[in-house]
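With one protein chain withheld, the remaining protein chains of the complex are depicted in position.
Up next is chain A:
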Amino acid sequence: MAAHAVATQEKQGLSNGMLGFILFLASEVMFFGGLFAAYFIARSDAREWPPVYLLTPEQVAAGVKLEVEFWLPFIATILLITSSVTIQLGVFSIQRGNRSGLIRWTFISIVLGLVFLVMQVYDYSQLHFGIGDTIYGTTFYTLTGFHGLHVLGGVIFMGIILARSLAGQFTAANHEAVEACSFYWHFVDVVWIALFTTLYIIP
């Protein structure tokens, strides 16, 4: 009988786990989409940006300034993009069966992720506005804060990958968790690039 009767359960391409993980990332995109939407609506509502006209005399007297520093986040951006490269080098290593390469690159990526987090916390401590200081402060800390939590999640994810690679669990044929981790880390990186562009570059 005709061709459409011969349906088979093809198990090629993405595994179930990777497909599920990509769907999870799609839901994450929608989550950040909601946050970005809030930011752009706030900007389109504002007469000027940063919206200094919204500051109350008390806030001005308390020394609130709606300004961000550029160079520290810029360096942090370079580091995060670098860590995306290093985690990918880890994936390439294990694809060739090179477990020590995976361990080395994952370790470097974790360090870069941690440095990023430290720089973010330091950057927070240097700013002259808080989450309650107009929609500017609210959107800034909410967007970068949720991203920071995702970086922390990624660092923990990479820590698990590191522990599992030290335990010898990954091989050239079996390293799906490493790939999933790298997908997640690239996603966190891409979100940051969008955030950095939005918060620091768009005038």
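What we mean here is this: contacts are C-beta pairs under 8 Å (C-beta built on N, C-alpha and C of every residue); 3 or more make two chains touch, one makes a residue touch a chain; residues count from 1.
The working rule: contacts and distances are computed from a predicted model.
Student: Of the candidate names "ABC transporter domain-containing protein", "Cytochrome c oxidase subunit 1", "Electron transfer flavoprotein subunit beta/FixA family protein" or "Response regulator", which one corresponds to the UniProt protein name of the undepicted chain?
Tutor: Protein name of the absent chain (UniProt record): "Cytochrome c oxidase subunit 1".
Student: Considering the complete complex, identify which of A:46, A:119, A:152 or A:177 is in touch with the unshown chain.
Tutor: Of the candidates A:46, A:119, A:152 or A:177, A:46 is in touch with the missing chain.
Student: From the list A:97, A:132 or A:153, pick the residue that touches the absent chain.
Tutor: Result: among the candidates, A:132 touches the missing chain.
Student: I need the residue numbers on chain A that touch the omitted chain, in ascending order.
Tutor: 1, 4-5, 7-9, 11, 16-17, 19-20, 23-24, 26-28, 30-35, 37-38, 41-42, 45-46, 51, 54, 130-132, 134-139, 142, 146
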